[in-house]
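The next block holds one structure in the form of structure tokens; read it before the comments.
Of the protein chains in this complex, one is absent; all others appear in place.
Let's turn to subunit A:
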Amino acid sequence: MASTTLYSQRDPMLKKRDDFEDILEERRNSSDLKYAVRCYAPVLYKGLTPCKANMLKSMVLQSDHLRYVINQVSQESGEAPDIIHEEASVILEEMAHRLKISTVRFFAFTLTKAFKTLFQHICVNEEGIHRLQQAIQEHPVVLLPSHRSYMDFLLMSYILYTYDLALPVIAAGMDFMGMKFIGEMLRMSGAFFIRRSFGGDKLYWAVFSEYVKTMLRNGFAPIEFFLEGTRSRTCKSLTPKIGLLNIVMEPFFKGEVFDVHLVPISISYERILEESLYARELLGVPKPKESTSGLLKARRILSENYGSIHVYFGQPVSIRSLAQDKVNRCKYNLVPRHIPRKPTKETQSFVTDTAYRIVRLQEDSMVLKPWVLMASILLQNLEGLELSLLTEQTLWLRGLAQSCGAFLDWPDHTPSAKVVSSSLALHRGLVCVSGGRVSLVLGEPQGLVTPEEALFNRAVSVLSCASYRNQILHVFIRPAILAVAIHNAASSKKDEVFNCFSFLCKMFSDEFILCPGDTVQDFEEACYLLVKSGSVQTLQQNIVVTDRGQSTLSFLNGLLESFLQGYQLFSTLVLGNLNMFSDKCPVEGTI
């Protein structure tokens, strides 16, 4: 069943992936208005209990679960249950979506216009759409896209509408609600809003989880949320948050539904709309508050070319087959199902494990552009390098990336020099070519800039470039950690290399997607890849770097260097000035 696809195949070269179709092509050749008002009749879940968005609310408020928690909160606070019930009703009102097809049609119209200006192509794997269509009929479905841009969820709904699939309801951060009008528009296109933190608020948690579970049990609509919790500012997948995943799995554990299917979705942007915004944010410039006027100001991005988007709908993953032999559902037999309980250790580690696997599946199907390879090389040559050398190294890296299973979108039948030059053209904001030499743009040369501003501008370029390099990290992360381990281990003994590897994995557990408990597997995978590429040999109990492997290992070492330096710098600082860093941890996502 679907579970087998979760484990990366022995040889990543052999990974089979579907072909893409450009959905913008048809839009460019036919009426947008017709498209927006066309007949929309998606296939529905076979166990669907038809109900309106409003009925959902009353089902939630009358659920045994919520009534139980209301009584509990009332007893603890001394407040009358009616008042707590009213509170719950207010929370739900603030949270709930009001999915309306007319709003979706409005978006279908306007987004088409915007997309056509912004992007060259929006490519979707249609086989993935067919699989999704089948899954939607059979089971409640949870859509789990990667999260790099505000665009993500509009894009998702847009694609599902295009393919006549059931529109999802989407868990969105409360921030959007601040946007007058737009917030409400999003709500009517299926977004429901959750507070960023509600750790101790039992009532909020109860309303929220019951709302999600009710929609799931009834098969109201596919549920969509972002495992990473927030947009990744660095283009590096964030370690997954498991709260919502826990909620959508519970109905299966408790036998309320036969199965739930998780669909990993990888959305890869050639250029991210928020590119320079992110770099500034990382440097400490506060994130602009989500506002309608801000959005209108951002119109200027419409004049730029953002290349293409690839959306890959992965194989639906059955929770039932994943959980087999891992979660004993009988444990849910002894307490009434509406009484909330903390998940057991066993369940929690299963959910965490699943979350990591899904994020890895997202990573695996991320489409990488040639520019990503070039950015990786440029970052290891900050002083710049000859165009011909860059081309040569890019081709070398392409080979290495492919042997590690990267999903590269390298144009067929195009001379490599052309590929490189067109990438450079698309990213001319970041690089400049002068006299056959390629280097990063170091801020605007004209005008008066203070040395601080110059440094800042330089940092913006480097960070923007790094965000492209980061897109390929998942391909190399295991071999790269192994390369660092080989470099730093006291000897070439396998045990010692492994110990070093394992230390690095632990250290980087919040930096990269390294599933806790998978260290041995990761080590084996790393060894396999490096041996296969001829970079290392395993001789008895030793791991030895070959002659031709030196360049590979030095590249891999270079890939992690900035991360290691960052950690080192930070720990020196912390050790030196312990009291300076009392509350906020600035290291998060700085690299």
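The working rule: a contact is a pair of C-beta atoms (placed from the backbone, for glycine too) under 8 Å apart; a residue touches a chain by one contact, two chains touch by 3 or more; residues count from 1.
We take it that contacts and distances are computed from a predicted model.
> One chain is missing here; what is its name in UniProt, given the choices "Pyruvate dehydrogenase E1 component subunit alpha", "Alkylglycerone-phosphate synthase", "Chloride channel protein" or "Nucleoporin NDC1"?
The correct option from "Pyruvate dehydrogenase E1 component subunit alpha", "Alkylglycerone-phosphate synthase", "Chloride channel protein" or "Nucleoporin NDC1" is "Alkylglycerone-phosphate synthase", the UniProt name of the unshown chain.
> Among A:C39, A:C330, A:A490 or A:L575, single out the residue that touches the unshown chain.
A:C330
> Tell me, which residues in subunit A touch the chain that this view leaves out?
1, 47, 255-256, 258, 328-330, 332-333, 336-337
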